[in-house]
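Below are the structure tokens for one structure; questions will follow.
Coming up: chain A.
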Amino acid sequence: MSGRFRKFLAQHQKSTVLTFFIGSLIVLTIIFMAVLAPIISPYDPLELGVRAFKPPDEKNPLGTDTVGRDVLSRTIWGSRASLMVAFISILISITIGSLLGSMVGYVGGTLDRMITSVVDALYAFPTYIFALMIVVILGPQVLNIAMAVGVSFIPQYYRVVRSIVLSIKERLFIESEKALGASSLYIVRQHILPYAISSIIVLMSMGIADSILTVAGLGFLGIGIQPPTPEWGTDMRFGRDVFLIGGWWVSVAPGIMIFLSVMGFNLFGEGLNALFQERGGQYGA
Partner candidate 1 sequence: MVLEVVGLKTYYRTLGGFVKAVDDISFELPEGEALGLVGESACGKSTAALSLMRLLPPEGKIIAGEVYLQGDDVLRKKESEMRQIRWKKISMIFQSAMNALNPVFRIEDQIVEAILTHEQVSKSEALERTKKLIEKVGMDQSILRSYPHELSGGMKQRVVIAMALASNPKIVLADEPTTALDVIVQAQILKLIKDIQKDEHLSVVLITHDLSVIVQMCDTIAVMYAGKIVERGSTQIIIKDPKHPYTMGMLSSFPSLSRSRYDRLTFIPGTPPNLVDPPSGCRFHPRCPHAMDVCIKKEPKNIELDKGHPVACHLYI
Partner candidate 2 sequence: MKDDEIILEAKNLKKWFTLTTGFMSMFTPKKSVKAVDDISFKVKTGEIFGLIGESGCGKTTTGRLVLRLIEPTDGKVYFEGEDIFSMDNKKLLEYRRKAQIIFQDPFGSLSPRSTILGLVSEPLVIHKICNKSEVKKRVIEILDKVGLPTTQEFLTKRPVQLSGGQRQRVAIARCLILGPKFLVADEPVSMLDASIRGSLINLMLELRDKFNVTYLFITHELSVAWHMCDRIAVMYLGKIVESGPIEDVIKSPKHPYTQALMVAVPTLDTSQKFYLDVEKKIRGYISSSIYPPSGCRFHPRCPYAIKRCSEKEPELIEIKKDHEVACFSD
């Protein structure tokens, strides 16, 4: 076991391994936090309490908000909302983006030009504004938010998968597959998409970071996940209101969590990317 681990370490730069490990650590912590929330959370995050607006002490390690809810519990439970929306939206963007990108990229021609210009237009549109628009029009339900974030990230996957398809489809071994009689579907599935997988995985982790940030942003503006559901962005909103009157603790914890999770997923994605690049020779792409 340690032999394989040594081989792994030898293949990669120190900075890569460090980035990847730190990123994975943070990501795993957050995922555990979300999964084990009912167990590790000291209090019910929705429970209104008598001890309102108390700074951190032994009973409430991170203090309470203006209606007596425990900040620590809310912060722990808040990870669920962020991760849930992130995963749903990623699912939407990857599936639609990759399928469309690979199909269009392989077929090429006029279809390619038409669809790509539409997607490019979408890409040029600022993600935030787009998500905002959808939520404002359709209402701040969890599914709408997930959809808004999901759709606004489609162009990224579309572009990456399409460019990989374009670069692989001209290579000689693809012609060899055609000569053997393979159908286009087979070629894309068997010989082109595998090259895209590593890029998609990396995009995924970066995408999760992005979507956590977007959801928190929407929450902060008041049009994200609605109270009383705990969500880091929404909670920061409360915190902002009381910050100036001395209630610093209400926004600090969710704020740090946003920062940590975004950084964690980004590091994870970057580390993964570097790992794939450094092993690139094996995959010959």
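By our rule, a residue touches a chain if its C-beta (ideal position, glycine included) is under 8 Å from a C-beta of that chain, and two chains touch if they have at least 3 such contacts; residues count from 1.
A quick word on the picks: all candidates are chains of the complex that A comes from, given by their letters.
Fair warning: this is a prediction, and the values are worked out from it, not measured in the lab.
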Touch-positive candidate for chain A in this complex, from 1 or 2: 2
Candidate 2-facing residues of chain A, complex: 171-173, 175-182, 186, 191, 194-195, 283-285
